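Please read the structure below before turning to the comments.
With one protein chain removed, the remaining protein chains of the complex are shown where they sit.
Chain naming follows the written order as A and B, and within any one chain the residues start at number 1.
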Amino acid sequence: MNFSIFLLALFDGVAYAALVFIVALGLTLIFGVMRILNVAHGSLYAIGAYTTVSLVGYFLALGFAPAFAFPLMIVSAILVGIVIGAPLEYFLLRRIYQKSEVLQLLVTFAVFMILEDVQRLVWGTQPYFNSSALQVLGNVTVFGVTYTAYQLILLPLIAVVLLLGMRFFLRHTIIGKLITATTEDREAAQSIGIDADRVFLFTFVIGAVLAGLGGALASPTTSILPGMGADMIVLSFAVVATAGLGQIEGAALTALMIGLGRSFAVYLYPEISVLVPYLIMVLVLLVRPEGLFGSPAARKI
Amino acid sequence: MPTRTQSSKPSNKVNARMTSPLSWLWIVGMAVIIAVPFLVPSMQLLVNFALAKGLAVLGVTVLLRAGQVSFGHALYFGIAAYAGAFLMTSMPATDFFVILIVGVLGAIVAGLFVGLFVVRYRGIFFGMLNLAFSMIFWSILEKFYHLTGGADGLRFTRPTVFGQALDHVQFNMVLYYSVLVLMVALGWFTHRWFASPVGQLFQTIKTNETRLEYLGISPKRALLSGYLLSAALCGVGGVMMGMAQGVVTPEYVWWVRSAEMVFIAVLGGAGSVQGAFLGALIYEVVRTYASVYAGDIWQMILGGFLLIIILFAPGGLIGILESAFKRDTTKPSAKTGDRK
Partner (left out) sequence: MKNLFVTRAAAAMVAAALPLAAGAADKPESLKIGMTAFLTGPASVFGVPARDAAEILIENINAAGGINGVPVDISFIDEGAGAEALTSEYRRMVESGGAEVMLAAISSGNCQTLAPLAEDLQVPNLMWDCGTQRIFEENDYKYVFRTQANATPEMLATVLYLLKTKPDFKTIAVVNQDYAWGRDSWDIFITALKAMKPDVEVVAEFFPKFGSPDFSTEISRLQAMQPDVILSTSWGGDLDTFVQQASQRGLMNTSTFVLPLAESSLERLGSALPDGHIIGARGDHYFLHPERRNDEDFKAFMTQYEEKTGDVSVYPVFHASQAIAALKAAYEKAIADNSVDWPSEDQLLAALEGLTFQGLGRPVTLREDHQGVEDQLMGTSVQTGEYPFATMQNIMIFDGDELTTPVGQNSIEWVGALDAGFVESVTVDTFEN
């Protein structure tokens, strides 16, 4: 493995990790605050992708410039958060906060099943593809190998901005502090006048927007088709559990580990590339039961 | 949940149980299941699948009694099925019972290996770690195509039964009644196990784990014993399913399959032995007919069904039945009581 191939594997891993991180970020945020592991997160990711492709297709057909795809991605992500995320929390999850973890998980699993069919009813079964956003940015050539600027520069950039933005938001803004306070101790937070219901609703919508954004950003690089959510959810579970539930920085590091592990595996021993995320997860959890960044005190059981 | 733990104690009134309408219902239900191959032969395979799945769900149910939920128990379902399939493909005409035993042994060995690690964890981590192990096995099955047949899986012919080669009708009968016998025997065993000292300790993990530690008992060991039982039960279900299908595929281990088992356990009534089988039957029927008559929305129907159960009938189907029959039984005895 020479230097340029090493660099390539590095780029592949980073580009992949960026996307996984954006999805896992929403999942871990929701878990950190609400203690719910949201299986339907994968569906929100898929719906974000579908919505983006439909909107981009519609507006490009109207004669808009391909660069218009970028604002449409943000619109799609917000749509996912508000049209699906908000009602989901308000009408369904709110009823089950008192129930056991298992039941909460199963409720989101049921939502996942329902949303899988909703996708099929709305978008049919044919794969969609729209890479306008990717084409706008063109290619960059690194060591004689062409790579899309979208995957090599834009995606990692967004991931880093989201990571730093989320840190800043949780630590230095009022709403962020309210969220952190509710996470630490819900009852105490309520007793000092924090409206925990609104905090939860807000958090869930943000998480859903992030899932939708992950899908929106993935859409120019991949075919959008039924079942894409099921794969993504297991992968982001692995990231979130390895990092330690609710650990944002940990999720970034784990996503990077999994991304790089996978891309180097493709170069060195392609047969195990699929195994990498789970192997990393098992190895980490065996050594550190609470995940890389999880603290044992967080165990409330 | 505490009511169910009570009912598992042998001290329950035997008389009441014999005469309660609910136990009559079980007897009638059993009779119907026994008669299925004669009355509605077209349902035989469906019921066979459902009961095999029910055995695996029983395994998940055992863990639920300790308050633990595994999102990877399809691992044992699959390992046992694959162990049986490997045996069949390498030694055709192996006997039915040998395959059953080898498959279940495979599940137990795997359960011991994985169990030793995962019993240190609780809650979400327990579930996730199980998920990770099952996904590793799934990836191996998919990837090592030349050994495992990849996504197409392994196909094998009918095994012999006591050295006799059977045609498909006879073999299906053998399978059907074997799974029925297994259901009754293992259901009864599990019921007794819950009432046994080990089983009681195991269930204490849910209610008060620290108390176990104060008593000087290792909760890990208690959990491991239940974990092995659950792996073995999933294994029995897996082998029976594999033989009923004549093919095993990596889909047996896929995470959705694990989630489905938990789904059925909760649907039937989390923690209830009968609920596991009742849930599996209802689930399989709804799933099959929904996929035929509402091909586009069968997942939606199942998902909606689950939501309704969790939100409005947290005791599951068994809970619904029990409350329906409790009302009936209390009516006569309450004549002089609080009824106005």
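FYI, a contact is a pair of C-beta atoms (placed from the backbone, for glycine too) under 8 Å apart; a residue touches a chain by one contact, two chains touch by 3 or more.
None of these values were measured; they are calculated from a predicted model.
Residue in contact with the omitted chain (choice from B:Gly103, B:Gly127 or B:Gly149): B:Gly149. The chain omitted from view is touched by exactly one of A:Ala15, A:Ile47, A:Met166 or A:Leu279, namely A:Ala15. Among the residues A:Met228, A:Ile258 or A:Leu285, only A:Met228 touches the chain that is left out of the figure. Contact between chain B and the absent chain runs through residues 35, 38, 40-43, 45-46, 49, 142-143, 145, 149-153, 155, 168, 241, 245-247, 249, 251, 284, 287-288, 291-292, 295-296, 298-299.
Contact residues of chain A toward the unshown chain are 4-5, 8-9, 11-13, 15-16, 19, 120, 124-129, 131, 134-135, 139, 145-148, 151, 218, 221-228, 231-232, 262-263, 266-267, 270-271, 273-274.
Everything below uses one rule, namely that only the chains that are shown with their structure count from here on.
Distance between chain centres (mean CA atoms), chain A to chain B: 33 Å.
Those residues of chain B lying in contact with chain A across their complex are 64, 67, 69, 71, 117, 120-125, 127-129, 131-133, 135-136, 139-140, 142-144, 255-256, 259, 262-263, 266, 270, 296-300, 302-304, 306-307, 310-311, 314. Residues 37, 39, 92, 95-96, 99-103, 105-107, 109-114, 116-118, 120-121, 230, 234, 237-238, 241, 245, 271-272, 274-275, 278-279, 281-282, 285-286, 289-290, 299, 301 of chain A touch chain B in their complex.
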